[in-house]
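Excluded from the complex is one protein chain; the other protein chains are retained at their positions.
Chain naming follows the written order as A and B, and within any one chain the residues start at number 1.
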Amino acid sequence: MKGLTHFMTGVCVATFFPLVVKAAYDPNLILLTLLIPIGGLFGYLPDFLDFKFSRYLERADYTINPGYHELDPWRVANVVAKCINEAYSSQKPINIKLETIRMPKSMWRRYSILFRLKEREVQVKIGPLISTGLEILYGSEPEEEKIAVVKYKPNLYYSYEDVTNVDIWDGPTFQFRRDGDTIHADFIQWHRRWSHSLTLGILFGLLVGLAAGFLYYMNDVMLSDVEMLTIMFIIIGGIWGHVIVDQLGWLGSNLWWPITGKRKTGMGLTRSMDAMANFVTTFILTALILWNLNRFAPTRIFPWNDLEFIVMLIVFPLSIIIAGKYLFAEKGSGEKSVRDREEMDEVSMEIAEF
Amino acid sequence: MKKQAKSTSVQKKETRPGYCPKCGAYVGAFYSCSWCHSKMPHGTRLRITQFASIIAVIAGLISLSLYARIDPAPHVNIGDINQTYSNGTVTIKGEIVNIDYIVPSDESWKILIFTVEDKTGSIDVKAYTETTDELIEERNTPALGDDCTVRGSVFVRGDELYILLESTEYLTIKRPIDFTLNSTDLYALYENNTSDYIGKRVKVNGTVSWVDTDNSYFDLDNVVRIFYPEYVRKFSPNVIISVIVGDIVEVIGLIDEYYGTLEVLPGSMHDVEIISHGGVV
Partner (left out) sequence: MIEFGLVITCVFFGLCGVSLATIFSLIPGLHIYSILGFVVLFWLENVFLNPLIFAAFTVSMLIGYCLGSSISAVYFQTPDDSSVFLVFPSQKYLDEGRGYEAVYLTGLGAVVGAFIACMLIIFAGAFLTMLVDLLVVHSFWIIATAMLFVWMSEWPKDPARQKTRLGKLGAAWVQLSMGLFVIVAAGILGIYLFFSQLVPPERSFQGLAAAFVGLFAFPSLIQNLFSAKKDIPKQNLGESIELNRGEFAQGTAAGVIGGSIGMLIPSLTAGVGNTFARHAVAQSGDRSFMFSQGVSRSIYYIGAVLLLFIPGVLIRRGGASLFITMFYIPETQGELLVIASTVLISAVFGWFIFNLLAKLFTKTIHRINTRYIAIFGIIVMLSLTYWMLGPAGLFILAIGTAIGFIPLVFNTRRIHCIAVITIPIMISMAGLTFVFSQFFGIA
C-alpha cells in the first residue's frame, strides 16, 4: 500500500480513541491531540525505517551496473551468475546491489534481469529511457539490441518468473543463499525483514507508553491506566495496521521478528499498487476519521446517525467514483494478476511513489 | 580511431554542466560523481553555497531576534488604528470606559470586551474564554476607570475593529486611588462639586446602613451607595460579600452618579473589605 494509506491508517486508528479526540475541545488538553499525528507516524514507520535506514545499512558483496556509457549487459549478467555460483560453493549468502543509471531531465536508463530457471541462465537486457514517474519513452532503446545470457551452475529457486526492472532511484538488491542443493534468490531482502513485524509494534507501544508515563511522572502527573493504554494502543494500532494491510498484498512481511527470520508470503487479496484500491482505502479512512470526529464532538456537527453517515460519506460517493471509473476510464490490457509480478510491482511502487 | 572518438565524445560531455568531467556520466546537482567518485566542477561551489546558506540562515535569525526584541509590540495611538493594522501586534494605553462581559448560562464560553480610550480615540479589546478565566483567577479583571496598557493583535471584520488579548500577561491595569475619605466627607465634597468627582477613584469607609435584598448594592451611612456592576458580579459568581447593617467596610471604587444618588462602583468583589462586623472586631 502507498505511504499515505499507511499514514492515514495510523491517524484513523488514533481517532477511535475518544480521549484524544475530545482533548481538542479542552484548551488545557489540546497537546494530547498530538497523539493523532503520532499514530500516523507509527503507521508510516515500518516503511520509513526500511527506506530511510535499512537499505543504506545493508551490506552488498557486489555492486554492479552495466556502465553509464558502455551499457554492457554482460557486466551485469556475468557478475550475477558468478554470485549464484559463489553462493553455492561458499555456502554463504551473497548480496548484490544493482545500481540505477540516472540520465538528464529526470530520466533513467532501465535494464532488466530475467532468471530462466529451467535453462539455468540469467538474462540481462538494456531497456528504454523511463521517467521518474515510470513513463516509458518509447523509441529510446539502444539502437542495437543489448542482451546478455550467462549460465550458472546450481539449481536456483526464484519465485518470480518475470523480469526484474532496474530503473529509478535506488536499485534493487538480491540475496543468494544456499538451502540444501538449491540457491534461493531473495529480492530486496532487507525490506519488511524486521520493520514490518507485529512484535515491533508491541515493543514500540510499550516503549512509548512507558516513556510518556515517565515524562509525566517527572512533572508530577500520574497517567491513569486508560491514558497509558490509549497511548500504547495508538502506537501498536498504527504499526499493526501497516503490517496487516501489507499482509493483504503479495510480498508479505516477517510478522514475528525476531522469533521468525523470514518474510511470510502475503495473502494476495489486494493489488496494493492499484491506484484505485489505494484511493478507495484512503477515502474510507478519511471518512472514518470524520465519523469519529463527529461522534466524539460535544454536539454532532453532521446531524446524521452512524448509518446515515456511512451511507452519505462512504457508500454514496464511492459508488459514484467507482462507477465513473469503470464507465469512463480507458480499459486496461485485462492482464491477469500474477503473483510474481504483483510482488515485484508492490515493492517497485513503494519506491516509486515518492 | 574508436578510442579517440570515444575520448572526444567524453571530452564534449565534460564541458556540459551536470556531467562528470572524468567519466562523462550525468550526475546532476550532486557534489561528486556517483560513478567514478570524482569531484564535480561545481562541487566546491555547491559546498560553499550550502555552508554559506546555513550560516546566512543562522545569522539572519539571530539578527531577527535582536531586531524583534527592540520593540516587539510598538505603542500606537488608538485613533491611528485602521484596517491596514490588521494582524498587527500593538500596544495601546488608555482608560477603560466601558465593559461588557458575555457568558451563557452553561458557561461554555466567555467573551470579555472592554473599551479603551485615549486622547485620539477608542477601541474595543476582546478576551475569549481561556484568557478571561485566567484574568478572573488572577484577580486581574478590568474595571471602569482603570488605566490600562494592552498588548494584542488587531483584528478587522468589516466595520468592526478590535484588539485581541491573548494572554493575561499583556494586560496591565493601574487602579490609582485619587483620595481616601469616609462616607460622610465624601458626600459633602460631592454635594459641593459634583462634576469634579465623577470618574475619580476613592477609597471610602463607612458603616453599612442598608443592604439590597439581592446583595447587588448596599448603602454607607445613608449617603453613599456601593453598587456592584453586573460585570463585577459575573466575574466573581462564587465570591459573595455578605454585609449586614452595622458592618464597617472599606471600599475602593469609581465615583458615579445615578439619578442624583452618589454611587461608588468597586472594580471587583475583592475591592470590598469588611473591617468589622456589626461593631464587633
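Please note the rule applied: a contact is a pair of C-beta atoms (placed from the backbone, for glycine too) under 8 Å apart; a residue touches a chain by one contact, two chains touch by 3 or more.
Computed from a predicted structure; not experimentally measured.
Residue B:V90 is the one among B:C23, B:M40 or B:V90 that touches the chain not shown. The chain not shown here touches chain A at positions 2-4, 7, 11, 21, 24-25, 27, 30-31, 33-34, 36-37, 40-41, 44, 48, 51-53, 55-59, 99-100, 102, 105-106, 131, 133-135, 169-170, 274-275, 278-279, 282-283, 290, 293-294, 297, 301-302, 324-325, 328-330, 353-354. With the whole complex as reference, residues 17, 29-30, 34-35, 37, 46, 49-50, 53-54, 56-57, 60-61, 63-65, 67-69, 71-74, 76, 80, 82-90, 130, 154, 156-159, 166-167, 169-170 of chain B touch the missing chain.
In this section, only the chains that are shown with their structure count from here on.
Per-chain CA centroids place chain A at a distance of 50 Å from chain B.
Touching chain B in their complex are the following residues of chain A: 27, 68-69, 102-104. The touching residues of chain B, counted against chain A in their complex, run 6, 10, 18, 23-28, 34-35, 129-130.
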